[in-house]
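For this depiction, one protein chain was excluded, whereas all remaining protein chains were kept in their positions.
Let's turn to chain A:
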Amino acid sequence: MSEKQKNRIDRRFARLRADGRKALVTYIVAGDGGLESTVPLMHQLVASGSDLIELGVPFSDPMAEGPVIQKGHERALEHKASLRKCLELVKEFRQRDADTPVILMGYANPIEKMGAEQFADAAADAGVDGALTVDLPAEEAGPLNKLLGERDLRNIFLLTPTTSDERIESIARLASGFVYYVSLKGVTGAGHLDPESVRTNLARIRRFTELPLCVGFGIKDGASARLVSEHGDGAVVGSVLVSAIGEAADAAAAKDSVAALVGEIRTALDR
């Protein structure tokens, strides 16, 4: 195994590529539905066909989220979830799953509060594989990027339909693991996909990076996941899962609906 492929994200994408399969990236908010239900939900995501897990780190002011994921953050905060708790949950997840990549997706302030270096150390120690910090664009990401890189952790960046070629080029130099393409102008869970725009933008991004390209925002089911993965390397699904967790009567019901949703998307991607 090459040095580069020690990281679970790199390993996972290498295997998917070898198998000719598309990646299914699933997002839930840590602590949503109760702190004790998060690790069982993560295992369920994997069992139902998720290749990578994005674990949302709850924040009081999740500026880029639509109403569904905002509510997920609010519910998680009521259960006293925090960045520290997220790291503990990943550690617990790792006791039974040594392979599935876990990415912490959140906002800059909880990391700033913990201290970027302490965060990078704790993330590496807990078995986290990468971070996606929504409000840390390339201009401000340098210090955290370096700290993560030194610990063989990946730093996932967002690219959008409005990102210029020059910016794609400079972001591609910082990005690692994979690139998260935001398919539409808007917040999470919004709007409808424009397949033509996804196709042309992914082709544009492909000129600047060899990294896997995963598409998120606006992916609601197997059909939309399949549509975007035709042009990219994978699909990210979040709001539908967070919505199901929010509506579930209890932890068992949440697990069941998440299993059904992820299973359906997996089947569509593998068809």
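One rule holds in what follows: a residue touches a chain if its C-beta (ideal position, glycine included) is under 8 Å from a C-beta of that chain, and two chains touch if they have at least 3 such contacts; residues count from 1.
Convention: contacts and distances are computed from a predicted model.
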Quiz item: Which one, "Tryptophan synthase beta chain", "ABC transporter substrate-binding protein", "Oxidoreductase" or "Phosphate transport system permease protein PstA", is the UniProt name for the chain you do not see?
Solution: "Tryptophan synthase beta chain"
Quiz prompt | Which residue of A:Val25, A:Val90, A:Leu136 or A:Leu193 touches the chain not shown here | solution = A:Leu136
Quiz item: Which of these, A:Leu55, A:Leu83 or A:Leu148, touches the one chain of the complex that we don't see?
Solution: A:Leu83
Exercise. Check each of A:Leu52, A:Val187 or A:Val262 against the chain that is not shown and name the one that touches it.
Key: A:Val187
Practice problem: Write down which of A:Phe13, A:Tyr27 or A:Phe59 is the residue touching the left-out chain. | Solution: A:Phe59
Quiz item: Which of A:Gln70, A:Ser176, A:Ser224 or A:Ser243 touches the chain that is not shown?
Solution: A:Gln70
Exercise. Could you tell which one of A:Gly33, A:Gly56, A:Pro110 or A:Gly127 touches the chain left off the display?
Key: A:Pro110
Quiz item: Which chain A residues would touch the chain omitted from the figure, given the whole complex?
Solution: 59-67, 70, 74, 77, 82-84, 107-114, 134-137, 139-140, 157-160, 162-164, 167, 171, 182, 185-187, 190-191
